[in-house]
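Every protein chain except one is present and positioned as in the full complex.
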Amino acid sequence: MSKSNTILYLDGVSVSFDGFRAINNLSLVLDKGEMRAIIGPNGAGKTTMMDIVTGKTRPDEGEVFFDGQVDLTRHDEAEIAMMGIGRKFQKPTVFESHSVEDNLMLALKGPRSIFPALFHRRSAAEARQIDDILGVIRLGDKRHDLAANLSHGQKQWLEIGMLLAQDPKLLLVDEPVAGMTDAETEETARLLKDIARDHSVIVVEHDMHFVRELGVKVTCLHEGSVLSEGTLDFVSADERVVEVYLGR
Amino acid sequence: MILLRTLGLMLVFLMASLLPSNAAEADLRAVIAKFATGSGFSATEAVVRELAATGDPLVERPLAALAEGNLYIRKDDSAVFVGNEAGDSVTLLDPLSGESAGDAAKADITKIKVNNTLRRVIRDALGTLTLRAKDPAVRIAAADTMFKTPDAANIEPLDAAIAAETDAKVKALFEQARAASVLVSDKPEADKLAAIALIGARGDRDALSLLTSVEANAQGAVKDAASAAIASINSSLALWDAGQNIWYGISLGSVLLLAAIGLAITFGVMGVINMAHGEMVMLGAYTTFVVQQVIRTSFPGLFDWSLVIALPLAFLVAASIGLIIERGVIRFLYGRPLETLLATWGVSLVLQQAVRSIFGPTNQEVGNPSWMSGSFDVGQLAITWNRLWILVFALTVFGVLLYVMKRTPWGLQMRAVTANRRMAASMGIRTPWVDALTFALGSGIAGIAGVALSQIDNVSPNLGRGYIIDSFMVVVFGGVGNLWGTLVGAFSLGIVNKVLEPYAGAVLGKIVVLVLIILFIQKRPRGLFALKGRAVEA
Partner (left out) sequence: MITGRFFAAGADRRIAITILILLAAAIIVPLLNLAVSPTSAFYIPPYIVALTGKYLCYALLALALDLVWGYCGILSLGHGAFFALGGYAMGMYLMRQIGSRGVYGNPILPDFMVFLNYKELPWFWYGFDHFWFAAVMVLAVPGLLAFVFGWFAFRSRVTGVYLSIITQAMTYALLLAFFRNDMGFGGNNGLTDFKDILGFNVQADATRSALFAASAVMLALAVFITWAIVGSKYGKLLMAVRDAESRTRFLGWRAENVKLFAFTVSAVMAGIAGALYVPQVGIINPGEFEPSNSIEVVIWAAVGGRGTIVGPIVGALLVNAGKSWFTGVLPEFWLFALGGLFVAVTLFLPKGIIGMWDSWRGNAKAMRAAAIAEEAGTDSDAPPPAKIVRSAATTPGAWSASGPEPQPAE
C-alpha cells in the first residue's frame, strides 16, 4: 500500500491497557476527500482508534500517518489539531459556560498562542465566518445563549459547527446523531455529506439508517481490528458481521 | 541494752554456726577478719587481693561494700560487718550471708577507709570474681568491663575463666577480653597479632576504640595489623550504619504506612479528599491518653494492657466521628473533590479546636507500656521495641485491610461501588451505606494509627497536622486506589528520607523528598502503580 495519496494511514496498530488489547493489529486507510463510516459493537475499539489518531493515546506498536507523511505518534493533541484533524466527541463536549458564539470563536482557525488571544479583537472577517457557520448549523437565533442551555441535538450541531470553524482537513465524528430526532438525523446526514465535499471524514455511528443515508464505504471493527470492509450492503451481508452483532 | 544486743549477737552467731557452712566459708571469714588487724591502705589492699584470689563468689558482698565505703569494724570485738547508715546508727549485716546483725551507734564502729587506688583494685578483683558468677548476664557484663579496661593482670583470671566456661557465647567474650588484655601486656608479638585478629573480628565500636589506642601506641607489625583491622572494622561499621539507617527508614515507613493507610481507603478507594484525616489520627492518640488516665487512676495494674484496650476504643471513636462527617458533610459533595477538600479542612479545624478546648493546647503524656520500652541489639543495630511493635502493627493492619478488601463481601461491595456506582446500586448494593461504612473504616484505621503514633510522637491538638501532607504524598506516590502502592510508597519514602538524612540533615532531607515527589508526580501523575486505560482518563 502506498501512503502517498492517503489522508490517514494506519498500519498494524496495537494498544493495550493493563493487558486488555483495545486495538489489535488494526490497519485502515482513508483516501483524500473520502468519507468513511465505521461501525462495530461496543468495545470494538472505535473510540480508542480516534484517541490514537488525535494523539490522546500512544499506540504500543504500528504506524499512524496523516496526509501521507506526518507520523502522528510523534505529536500531541494540540499539534495534531493544528495540522488539521478535528474531532467531535461521542458525548457532546462544548464550553457550557460560554455562549454559542463564543464557542465558535474559540474554535475558529487562527493563531493559537496566548498573547494574540489576550489582545484579540474580533475582525469583520471572523464575524462573517461565525455568521456563516451559525447559518449552517441553524443556531443563528441562539448565538447569545449559553451552550449549557442547548438541547442535546443542538449541542451536537454546535460541536459540528466548531469542527467547521476549525476548518480541518480530516474530521473525526463520533456518533453525531445520538439522541437526535429522525428529522434532525436526516438533516445531519445532509450536513455531513455537504462537509465531505471538500473534507475527508470518518464517521463512527451505530444508527444504520443514518449510515445508509450517508451512502459511503463502511468499515466494521471488532475486538480492535477490521472485521469487514465495503459497501453497507456487502458488510451487512457478511456472516461474521451478523454474528458479531446478533450473537450466535 | 548492751546486754540485749550481745545476747542477740550471740544468737546470731549460734544460728550461723548451726547453718550448714562449709570449710571455705570459715576460711573466708578468717581472711575478712584480717581487715581489722592490719592498718593502712596497703594492708587493706593485701586483704582484698587475698580475698579475690579465693575466687569465691561469696566475697563479692564484702568487697562491693568496701568499695562503697560501707565496710565497718566494731570497736569492742573487731568483728567486720557490712553497714547501712540509718540516721546516727548503722544497721550491721553479716559480710558473707548478708543477714542482719543488729544496730550499732556510729561511735562504736570504724569505717574501713578506701582510696582510689584501692577502689580500682577492688573493681578489678570484682571483675575477676564476676567471671564466675552463676548468672551469664553478670559474666557477660564482667567480660565487657574487662574488654573496655584492659589490664595485663586480667589475663590469668580470664584464662582460668575460659577454661571453666561452658557457654560458648560467654567464652567468646572472655577470649576477646583476654585479647584486649594481651595487647596491653608485654606478651610476644605473635600473641598480640592473634589478639588483634580476634578483636578485629568482634568489629564493634568498642573494638574500634581499643584498636585505635593500640595503633597509637604500638610499632611495627602490631601497628600495621591494628591499622588493617581498624580499616576493616570501619568498612563493616559503615555497612552497619547503612543498615541502621535503613532500619530507621523502615521504621519511618511503618509510621507513614499507618498514617496513610486510612487515607488509602478514603482517598484511594473512594476518591474522597479527607483533610481531617490527620485529626482522626489525633483523636486516636487522645483516646489512648484518656484510656491511660482512667487506668492510672482506677486500675493501675492494667497499665500494660492500656494500648490493647485503647485500640478498639480508638477505632470506634474515630470511626463514629468519620461516620458523622460522611453523613453530615461529605455525602453532599460526592463528585466535587475540591469542595470536599475545603469542607473537610473546615472539619479538621473544628476538631482541632474542640480537642484544644477540652484537653488544653499542651502536649499530653502518653506512657509506654513495659513491653514497648527498651531496645535490643542485632549485630551492631540497635532496635527499640516500640518501633518494632509499630512496624509489626502497621503490617498487621495492612494485612487485615487487604483481606477485608479482597476477601469479604463488604470489600467486594466497596470495590463495586467505587468501580461503578450506578451499576452497583442497580444490583441492589446500598451505595450510601457502603460509602458511609467505607469512610468510617478509613477513619477508624486512622484512629488506631493514632494509638500507635501516641507512643512515639507528642500527643497534642496539632498531632494530625504533621501527618496529613506526608500521608497524601504516600498515597499519591504509591498510586491512588492501590493498597500495595501505599505499602511500597510508605516504605520507599521512609527509607529514602532516612538514607538522605545523614548527608542532607533532617529538614533538608525532607525538603529533598518533597521536591522529588513533586517531580515524580510530574512524570507519573497517577503514581507508581497507576491504573491505565480509557476509564481512568475519562
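Order as written gives the chain letters A and B; numbering starts at 1 within each chain.
Assume a residue touches a chain if its C-beta (ideal position, glycine included) is under 8 Å from a C-beta of that chain, and two chains touch if they have at least 3 such contacts.
Treat the numbers as computed from the prediction; the structure is a model and nothing was measured.
Across B:R336, B:R407 or B:R430, the single residue that touches the chain missing here is B:R336.
The residue touching the chain not shown here, chosen from A:A107, A:V218 or A:V241, is A:A107.
Among A:N5, A:T93 or A:T181, the one in contact with the hidden chain is A:T93.
Those residues of subunit B that touch the chain absent from the view are 273, 275, 329, 332-333, 336-343, 345-354, 356-357, 465, 469, 472-473, 476, 507-508, 510-511, 514-515, 517-519, 521-523, 525, 537.
Residues of subunit A that touch the chain left out of the display are 54, 56, 76-78, 81-82, 86-87, 89, 93-99, 102, 105-107, 112-114, 117-120, 144-146, 148-149, 162, 166.
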